[in-house]
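For reference, the structure discussed in these notes is given below.
Here the complex is missing a single protein chain, while all its other protein chains stay put.
== chain A ==
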């Protein structure tokens, strides 16, 4: 073996450093009409290194039986397929032996040549060199001398094959890299030689710490690449797990930018939440909150005004924290809404369920039940849809407690984020909000308050003046939080007040917005306001009915009722008007997105007009007429457009009924009016 202190060797090392410098540093300055200039130069140097290494070998004479051209005389000849687990770790000679080290050096040069060709878009040549590296490594077992190379070459081959749309090949290489890492860490674990060290002088070798850092970073990339491969294979769940792992590793190894990491964790929560996986979602958000704090304080306005950089930093931090607040809002909202869905089914009488299209074999219930981890309720739901009495409520709670215990035990510690500093902080953020479905008003309210707090935070940044669309989305979420909470509120007066809060929040905005520019948003708001007023009207009616009959038709109550009824109709009508042409002509054909809402709006207007209370027969007649017109519209439109009927089955059925019944009612009224004159 050539002496490590010989001039030739030193020349090789210098060349290598030169090549690295060209590749990493110089290449950034390459002109746009010759973008690979430095890399081509680096390539030449690497080739020279390869030849020098080969000639050094030849010069030495082979002391062991691994010489270049002279065939293999290995005791344990293994076939080319290197996907067998044991083979890689224990075949051939040891990675630490002189032969092993020689192989590693040659392999490293092939590796760097491979990467060089890939970077300069010469994929075939790149592949060839990377495969040469693989072949060289085949002859020896994994050891701290070469494990980094074993893993990195597979990372590169994974990228290469993915680029060719051969995702399964990429998967194979990357999964192999994964298993090599895991086994190495389990059986050995010493800080492995980094690939740049093969050509370093003794005094320039890396510290243990640095070696570990680079090695771990390579494996983090393996995780990251696998996440992408699984995404491409459509295995989203696995991809999410690997994204989760990547994030976890970044945190543990302290290789992260706080705001970036926090946003990524928050983004990951948005994967879990729609799947009802609130424990994971909460964990991601809590970690995001804690880590974003590591980015430091937001510069004050005064400081920001003094420097461009500070001003930008202030803007960035404020915006990103506001975005995270919005993710938390979604968490709270979804949690409340899922709880509502589950309880709606269990607490509402059977016939109403049937009317709403819910029945005991409805798949949604099953998924919800599992999503909320209340497996015990499964039997419950099957047998006992109907109003649940207090005994059953207790059963529910017991089931919940059992589940909580199970979860504590089964908590997947492998997927917890954190480092020593942050584990506790993350846990304490998690404790502030529950992750199981709330079952009563107290629990729902606690979730609501957390959500409302984040609404305030988000609105601080996303102010109306400047961020109309975002601001309104936040308000819509706030309104939805109220709506969900109202479901849990047993006192009807208080429930009504919650709806009033929603109206107070959204109505001014709806009226203020420029109708030409914010068409879509206004439509959403109109529809929501119409439904909210309708809900309030229904509540008033229920309240009135519950009071002693003597007080039944209090004129104040009637006025209130009518006000709510008209308000609801007004907003539905506004929505319908927004679909018309500038001249006020309704559309001949309703587009898909607006079809159902438009027909439902018509139907509701019809219904509302028929509910209005008036002592004047003339007014009554007007209301009934208007009601009839709207019911007719629904029926006629569905006749002219049969495909529309499917979208509004229930409403159509009722409309047909009313079209039949109302004319009789109208005639009776007319007769009475005539008789009274």
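In this text, contacts are C-beta pairs under 8 Å (C-beta built on N, C-alpha and C of every residue); 3 or more make two chains touch, one makes a residue touch a chain; residues count from 1.
One rule holds for everything that comes next: contacts and distances are computed from a predicted model.
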Name per UniProt, for the chain absent here [options: "2-methoxy-6-polyprenyl-1,4-benzoquinol methylase, mitochondrial", "Ribosomal eL28/Mak16 domain-containing protein", "Proteasome subunit beta" or "Kinesin-like protein"]: "Kinesin-like protein"
Contacting the left-out chain in the complete assembly, out of A:147, A:195 or A:240: A:240
Residue among A:468, A:526 or A:644 that touches the chain left out of view: A:468
Full-complex contact with the absent chain, from A:93, A:518 or A:533: A:518
Options A:152, A:193 or A:228, residue touching the unrepresented chain: A:228
Contact set of chain A toward the excluded chain (per top definition): 28-29, 32, 35-36, 120-124, 158-159, 162-165, 167, 170, 220-221, 224-225, 227-229, 231-232, 236, 239-240, 243, 246-247, 250, 260, 263-264, 266-268, 270-271, 273-274, 312, 323, 326-327, 330, 464-469, 509, 512-514, 516-520, 587, 589, 591, 593-594
